[in-house]
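Worksheet: one structure, shown below.
Here the complex is missing one protein chain, while the rest keep their positions.
Showing chain A:
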Amino acid sequence: MQRHLISAADLTRDDAVLILDTAEEMARVADRPIKKLPTLRGRTVVNLFFEDSTRTRISFEAAEKRLSADVINFTAKGSSVSKGESLKDTAQTLEAMGVDAVVIRHGASGAPYRLATSGWIDAAVINAGDGTHQHPTQALLDAFTMRRRLVGRDAGLGQDLAGKRITLVGDILHSRVARSNVDLLHTLGAEVTLVAPPTLVPVGVESWPCEVSYDLDSTLSKSDAVMLLRVQRERMNAAFFPTEREYSRRYGLDGDRMAKMPEHAIVMHPGPMVRGMEITAEVADSERCTAIEQVANGVSIRMAVLYLLLGGNEPAVTHTRTEEK
């Protein structure tokens, strides 16, 4: 493992599988009466959030606390932070406090990379979402969810997602989740198809290791998982598509469309779901929708990442690991 986790593209197949396997161990902790490991006792982790995201912050915070880390939450929004230089200033303040890891969420693509590479700070940097660039722990938790559902919980250990066919639907252009997932799923051997109106596909996508389609219906029967991405309503006003109604008619997932998917195929959503437009309530509440599991899995993945980045080289939970690679 490297020292930072900035981009899903930085992970090798073996790194990624190690994280997924470690997360399985971490998941077992959640089933215990006392959901806590002493692993990061005495280590300080800062959640540095320049952009609002209660869900992601709480997920990281739960992971940090389950590993017994000391947690500092720094929310820059609403504070004096407004100019760009504040990232550097804030980083150096945290450095002076002797933090071991910084979990950073930032509205600007590349901010975590800058933080990790500019010599401003020595701590490990974990990207919790930067602009429209990357959100690697989201991709890991998605992959973890897919492996559990499509390969199997215990059968999945040591396995990747070779041959699985994953379809991502929605706003690819503005989605760090899409970028991270394409990178990670490709590394794990899956075949990825992106589906969106052409206005929501980035120029330059042809260099990505995936297929692109503008037609959802033709991809459904060939998908082991269909992941819906958030489409913000303001995109409509910026002429990315004509109306909400037209979007949901062409790209929304309803019961009829779900019926075209293979029996075993799952529906995924990083949340929060826009019911009605992206997904109907019928689909969102069905057995096949993994949105809630994804939230739970997020904590296990983040525990695994923190543990491994902060120097964990022994199995995190001693009795569960089978063999090291």
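Of note:
Definition applied: contacts are C-beta pairs under 8 Å (C-beta built on N, C-alpha and C of every residue); 3 or more make two chains touch, one makes a residue touch a chain; residues count from 1.
The working rule: contacts and distances are computed from a predicted model.
Chain not shown in the complex: UniProt lists it as "Dihydroorotase", one of "Fe-S cluster assembly protein SufD", "3-isopropylmalate dehydratase small subunit", "Dihydroorotase" or "LAO/AO transporter ATPase". Considering the whole complex, the residue from A:L5, A:V46 or A:A111 that touches the absent chain is A:A111.
For the chain missing from the display, the contacting residue among A:V205, A:M273 or A:A296 is A:V205, taking the whole complex into account. Where chain A meets the missing chain, the touching residues are 83-85, 87-88, 106-111, 113-115, 117-118, 130-134, 176, 179, 202-208.
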